[in-house]
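My questions all concern the structure below.
In this view, the complex is presented without one of its protein chains, the others remaining in place.
The first chain written gets the first letter, and so on, giving A, B and C; residue counts start at 1 in each chain.
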Amino acid sequence: MDKKFMVALLVAAMAVILFPLFQSFEGGTQLSELGQYYTQNGVSDTGATNLVASVVVTYRGLDTLGEVTILFLAASIISFFLSVSKDDRIENRTVMSVTEILSTASQTLVPIIVLVGAYILVNGHLTPGGGFQGGAIIASGTLLMFLANPNHKLNHTIIHVIESTSGIAFVAIGVIGVLMMDGGFLSNKLFDLGTPGEVISAGAMPLINIFLGLKVGTELSNVLGIFVESQNEK
Amino acid sequence: MKNNALMFLTLMSVWVLLNASLDPTLLAIGAGVSLLISFAFCSKCDVISGINLSPKAIAYSFMFVFVFIGELIKANISISKRVLAPSLPINPGIVQVKTKLKSKVGRMVLANAITLTPGTFTLDIKGEDLFIHWVDVKSTDVDGATKEIVSTFEKYLEVMYG
Amino acid sequence: MLTVLAAILGIAAVVGAYYAIHNEKLTAAIIASGIVGMVSSILFLLLAAPDVAMTEASIGSALTTAIFFFTLNKIRQTNG
Partner (left out) sequence: MGDLLEIIGGVFLVLGSITMLLAAIGMYRMPDFYNRIQVATKASTLGLLQVALGVGLIMPGWAPKLVVLFVFILFTNPISSHLVARAAYFTKVPMSKDTKIDKLKESISKAHLKTVKTKA
């Protein structure tokens, strides 16, 4: 049997199976029951104007914990397989010299990119953004740092300290929510809900966002650092 | 220390512009974050210290911005003429020019300005030599090309960054 | 109008993905997958999900591309 014919047959079969679905699709004319609940009670429940963040951080906070755990696991595995011991490093490596323009510009650009990441973290409960987004932007600042100076040494001790502290703090806030309040895991009734739309509002959400962002940012930076350092292996 | 202070001010102004509000809580958070970043990422940075902050330099910076915007618009008019002309009148080549600027920031701004102005493009930089891809090569020797390309901006940048 | 734009972007993403799979040159394939990340981030933005768009833009088109390049470099080193 010709391979291409098989592929075409498979595609045709998929088309036949999926066509009724496509035909009966009517678009989002009505919100689901859960969606209706979130849109109607989200702001008054959590005090956050960014509904997506309130779902991610508060309503489905346990899932977020799972995501963070997966990320942590991935980072651990990468550092286990790729980290280079001091004896295995080559003495000297010949690299393409980085242009002066990039190394000069990165000195101003990296702090500004990290600042934008922090801005997205801090405003996570008000405008689109939040922990994961801010963390990813902080990590892209680290990437620029490595592009400007491929032999930059990341301070792993500080990064591990930040990562572990924010991880523990994230779980601690969740557990305190269970123990002290009636809200359950990651309840944000830990603090006063405040007026929706202000920086200090939405209870524990800004704090959770910041810890989440620090954890994601340092983890991704760590992964990048390990990848860069593994280039120096013998 | 001066570097850190200048970096702090830069970050703080970016923060205020991003938030577009002067709420005291936000300002306090921004100050904390900026302070942290300016010490964590600016241990060796010598970029901003190259900037001259005398009144003359500031006046020249404003003039530079206007000259630059003018050149940017000119660049686009000339390039669109070239692109739309049926015969595609180009005469490309890579020339070498020299700059008198000593500070790294000055050279970076010069290279960026050259990249954004008519028909020239910084391809490589090595110390005081810039290698420039020129769509319409007018002179192939170093001095002639320097006069054509660099001198427009250099007289402003020399005052601004020394 | 939005539908047309979304359709164009979706087709661009599919073409980029096809290119990434079927290209002989690995560097070109990596760049193509970065383009897929960028296009899908714009698509997310059009579908009113700026949160996801932000993550996709920084992770899908910046971080993973860079990590792929680092890995490629490492593989080339070890294979001589």
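Rule of thumb we're sticking to: contacts are C-beta pairs under 8 Å (C-beta built on N, C-alpha and C of every residue); 3 or more make two chains touch, one makes a residue touch a chain.
Quantities reported herein were computed from a predicted structural model and do not represent experimental measurements.
I'd like to know which visible chains would be in contact with the absent chain if the whole complex were considered.
Within the full complex, the chain not displayed touches A, B.
So one chain is hidden, and I want to know which residue out of A:L109, A:V171 or A:L207 touches that hidden chain in the complete assembly.
Of all options in A:L109, A:V171 or A:L207, contact with the hidden chain holds for A:L109.
With the full complex in mind, choose from B:N4, B:S61 or B:Q96 the residue touching the hidden chain.
Within the whole complex, the residue contacting the unshown chain is B:Q96.
Name every residue on subunit B in touch with the hidden partner chain.
14, 16-18, 20, 72-73, 75-76, 79-80, 82-84, 88, 90-96, 111-112, 115-117, 119, 121-124, 126, 129, 131, 133, 135, 137, 140
Counting contacts across the full complex, list the positions on subunit A that touch the omitted chain.
86, 89-97, 99, 101-102, 105, 108-109, 112, 151, 153, 232
Everything below uses one rule, namely that only the chains that are shown with their structure count from here on.
Taking the mean of the C-alpha atoms as each chain's centre, how many Å separate subunit B from subunit C?
Roughly 31 Å, centre to centre.
In subunit A, what residues contact two or more other chains?
none
Where does subunit C touch two or more other chains at once, residue-wise?
As it turns out, subunit C has no residue touching two or more other chains.
What does subunit A use to touch subunit B in their complex?
Counting only subunit A, the residues touching subunit B are 99-101, 104-105, 107-108, 110-112, 114-116, 118-119, 122-123, 145, 198-200.
Using the touch definition up top, name the residues of subunit B that touch subunit A in the complex.
It is residues 7, 10-11, 14-15, 18-19, 23, 25-26, 29, 33-34, 37-38, 41-42, 45-48, 104-105, 107-108, 111-112, 122, 124-126 of subunit B that touch subunit A.
Touching residues of subunit C toward subunit A in the complex: what are they?
49-51, 54-55, 58-59, 62-63, 66-67, 70-71, 73-74, 77
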